[in-house]
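One protein chain omitted, others in place.
Order of writing sets the labels: A and B. Residues in every chain begin at 1.
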Amino acid sequence: MNEFWLTIISYAKLILLTIVPFVLAGQGTMLGGRTGIFNVAQEGIMLVGASVGFLVSYLTRSNELGMLAAMLSGGLFGLALAYFTTNLRMDQFVIGLALFFIGIGLSTLLPKIVIGVTLTPPLIPTLKEISIPVLSQIPVIGEIFFKQNALVYFSILLSVGLWWYLYRTQVGMELRAVGENPQAADSLGVNVTRSRYWTAIVGGMLIGLAGAYLPMVYTGTFTENMVKGRGWLAIALTFFGGWKPDTILYGALFFALIEVLAYRVQVLGTAIPYQFLLMLPYLATILVMVFSFRKARVPAFLGQNYDREKRAL
Amino acid sequence: MNAPILLHMRGVSKAFGSTQALDDVSFELRQREIHGLLGGNGAGKTTLMNILFGLYRADAGEIFLNDQPVHITGPKDAITHRINMVHQHFLQVGSFTVLENILIGAPRKNRWNNRYDAEVQKIQSLQERFGLQVPLDALIEDLPMGMRQKVEILKALYRGVQVLILDEPTTNLTPQEVDALFQSLRVMVQEGLSVVFITHKLREVMSVCDRITVLRNGKNVLTLDRQEASEDAFVRAMVGEGMDLSRSVIFAHAGQDLPAPAPVPLLRVEGIVTAPAEGSVALKGISFDVREGEIFGIAGVAGNGQRELAEVVMGLLPVQSGQVFLRDQTLPHPDSRRVLKGDFAYIPEDRLHDGFLPRASVAHNLILGLHRRPPYSNGRVIDWSTVFSRARELIGQYNIKTSGPEDMGGNLSGGNIQRVMVARAFSATAPVLVAHNPTRGLDIPSMDLVYQKMLERKRQGQATLLISEDLDELMLMCDRIGVLYKGELLGIVERGQFEKYTIGQMMSGIRPQA
Partner (left out) sequence: MKKSNAVFSIARAVLPYLLAVLAAFAAAGVFIALMGFDVFKAYGTILFTSFRTPNGFVQTLLKFVPLVLQALAFTIPLTAGKFNIGGEGQLLVGATAATVVGIVFANLPPVLLIPLVLLAGVLGGALWGLIPGWLLYRFGINEILTTVLLNFVSFNLVNYVCTGPLRDPGAGHPTTLAIGENGWLPMLVNNPPLHSGILLAILVVAVVYYVITRTVSGYELVATGANPRAAGVFGINTRWMFIASLVIAGGVGGLSGALEVAGAQHRLIEGMQHNFLVLGLIIGLIAKGNNLAVPFVAFFISVLEVGASAMQRTLMIPVEMVFIVEALILVFVLLSDLVQKRVS
C-alpha cells in the first residue's frame, strides 16, 4: 500500500475519532428537544464534563470513573434545566444561558480548588484503542472502523439505538408526540413531565460525556475554555441533522471532517496563516446554516413550556 | 322517563389568578342523554368540562360517577373512567398520521415494534359502526377540519367511552354537516353513550339536546328539560338582567332597518389569484366590491381561503394577479402599511399571532399601526400623555378588564385581548375595516357592542368586510354575503335572499343554480 492510501486511511480514522463529541452532544440536544426542551447550555455542560471528567480520572486514575462523573455532572445540569423549565416554566433560553454561565465558572473553579495552580499541566492517560476481534483484521475497513476507542463505538451504537427507539417503538412515538403537541399527548394519558425530565437528564449526561472526551482523547489535561465552541456547533449540528438521530450522525461526520482539515492542514504548512484555518469550523457551520436552516424540520414545541392549566386565549 | 343519573359534579369552583372562572357550580348528566351546556364566552363551560376531563384541577368540588365519588387528577384518570372530550381546538399532532394520533397513549400488545394490524382492525370496525370514515394513513395536517373532528371522536371511541364531551363541535361545519353530526350523536346515545354538548348557540341546543344547563359568569343559572322551557327563558338566563335586550342588535335586531348602502364601491377586489403554498389555500380569481355604508360578509368553513383573502386585502400576502382598489385607486401590492397610512383597519383572525403584543403594555397595543400619526405622535416622537389618556377612554368604553394602560398585554385574558383588537380597529375610524371573526371569545354584551359599532360605521358610510365562520352572525349583520370555498367565491347572496341551507350548500362546494 502506498503512502497516499495510508494517509487517507489515517485521516478517515481520525475523522471517525473526531465525530464523538459532536455525536454525543448532538444526540443529547436532540433527545431533550424531542420533548420540547431546547438546551443551549451545551458549551457550559461540556466544559464541566471536561473538567469533572479530567479531575476524577486524575484523582482515581480511572477514565471509566471520570466518564461516569462527567455524565453525572451533565445529568445534574439536565435535571436543573428540566426543573426550571418544566416545573417553574422559566424561559428556556434564559435559564439555559444561566446554566452555561455556571458551567463556565465551575469548570475553571474546580481544578483550581482540587489541584491548585501547577507549573506543568497534570496529565491523565488517554483512552485506549480497542480492536474488535476478527473485524479489525479486514483490510482498510478494519483499520478505520474497528480499531477505535470505546466511545467511538458507543456513539455510533447510541445513534442507531436512538433511531430505533424514536421511530420503531410505541414509547418513542409517544415521546415524539410530546415534542410536537404536549397537550395532545397529555390528553391521551402520556406523562409529559416524566418524558421531559428523563430526556433532559439523559441528554445532559451525553453532553457531559462529550465534554469528558476532550481531555481523555485529545489533550490528556484540562485547559480553560477547551471546548472552543463545540457546544454551540452541536446545536447547529442538531438543526442541520433535522433533529433526527440518523442524520445527526451523518452531520457529525461533516463537522469532524472540517475540524480535522482545520487542524491537520496547518501541520502540513501552507501559505495561509493558520489562524484563518482555525476559523474554518465556525465559518463552515455558518455556511451550512445558510443552506439548511430554514429547511430544518424542528419539533413543533421546541423551546416552549407546557402548562396544562393554561387557558386557550 | 327519567333515566338514572350517570354523572354528578357538585360545588365545583375554580380560579385562574384573580378571576373566578367557576363558583360553586353543579352539573348532572343522565344516562343516554345529550346534555347541552349553554352560555356566552367566559361563562365557564369549557373550564367545567376540562375539570371533568382532568386537564384542570378544581379548587373545590366533587365528582360522582354512578353515585361513587371519583378522583380525576389527569386525563389518564378520566380515560380510565371512560370519560373523553373533543376540544374546540383539536388536540392532534399535525405531523403524525391519523392512526398514530389515535394510538398515542393507547395500551398496545407489543410496544416495541410498529406493526399495527390488530389496532387497525379495531379502528375500522368502529369507523363502520359510527360512520366515521377517515383515511388512517393520511397526515393530520393534510385533512380538512371536518375530517379532523372525526379523528377526535374516533380517538375517544377507541378508548371506550361512556361520557363524551364535545366543545363547540359545530364551529367548523356547514349546516348540513351539523345535521349529520347531530344524527351520529343520536346513534351514539342509542348505543349507550351520554353526551355533553358545549355551545354558545341557543338554536343548536334547542334542536338536539334533551336537557340544557345554562352557565353565566362561572355560576349555575338553570337546568331544564328542553320541552319545559321557552327560548326566551334561556336567552334571559344567558345574558342576565343587566342587558337591555330591546336595544340589542343580537336579540332585538336593533338597527336592522338602516337604509341600503349607497351604490358607490369603496373597496374593490378584482381577479385575485395567489400562489399555492404549503399550509395555505390559493385564491382563484376573487372579485367583489364593498360599497359605502355596506357590511359585506364572507361565509365559509374555516380554511377555505378566508385568512388568505383578509391578508390580500390588507396587502400582506403577495398575489400572482389581480388588484385591490380603494375609491378606484389601485393600491400598491404587497404593502403592509395600509393600516399605517390610515385607510384600513384590521381585526385579524389569529389575534395572538397577528394582532397582539403580549410583551408590551396595553397602551402600546392600543396604538399599534396608529403610532405614526396624530394624535399619538408627530411621526418621530410619541406623545405618551395623549396615548395614555386615549387608552384609558378605550379601556372604559370597551370594558377591557385590566389594571390600566401600563399593564402588560400578557396579563390579559383571551376575551380582553379581543376587546383590545376591537377597540383599536374601531378607534382608527378608517374608511375600510377588515374584521375576521371579530366577536370570537367575546361575551354577549361585548358582542353586541361590536355589532353596534359596525352599524355606526354603516351610518357613517364606511365599508366593512366581515369575514366570519358564524353564519348566524353574517346573516344578522350583512347587506351581502359572498361564500368562499377552496379559494373561490362561489356566489354572492343579497340580503332578503339569505337562507341558511342554500348558503350551507355553497359552503360545501355546491354552486348555486343560475
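Keep in mind that, in the parts below, a contact is a pair of C-beta atoms (placed from the backbone, for glycine too) under 8 Å apart; a residue touches a chain by one contact, two chains touch by 3 or more.
Because the structure is a prediction, the values reported are computed rather than measured.
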Handout entry: Of A:A12, A:L79, A:I102 or A:V265, the residue in touch with the unshown chain
Key = A:I102
Fill in the blank from the handout: Checked against the full complex, the residue among B:V12, B:L309 or B:V339 that touches the missing chain is B:V339
Handout entry: Which residue of B:H8, B:K76 or B:H371 touches the chain not shown here
Key = B:H371
Practice task
Could you list which residues of chain A touch the chain missing from the display?
Solution key: 40, 88, 90-91, 93-95, 97-98, 101-102, 104-106, 108-109, 112-113, 228-229, 232-233, 235-236, 273, 275-276, 278-279, 281-283, 285-286, 289-290, 293-294
Fill in the blank from the handout: chain B positions in touch with the non-displayed chain are 314, 316, 336-341, 346, 348, 353-360, 364, 367-369, 371-372, 377, 379-382, 384, 409
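What we mean here is this: only the chains that are shown with their structure count from here on.
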Fill in the blank from the handout: Taking each chain's mean CA coordinate, chain A and chain B are separated, in whole Å, by 45
Completion exercise
The answer for chain B against chain A in the complex is residues 16, 47, 53, 55-57, 74-76, 79, 85, 87-89, 91-96, 100-101, 103-106, 108, 110-114, 155, 351-352, 413-414, 417, 441
Fill in the blank from the handout: So, in the complex, the side of chain A touching chain B is made of residues 167-171, 173-174, 176-177, 180-181, 183-190, 300, 308-309, 311-313
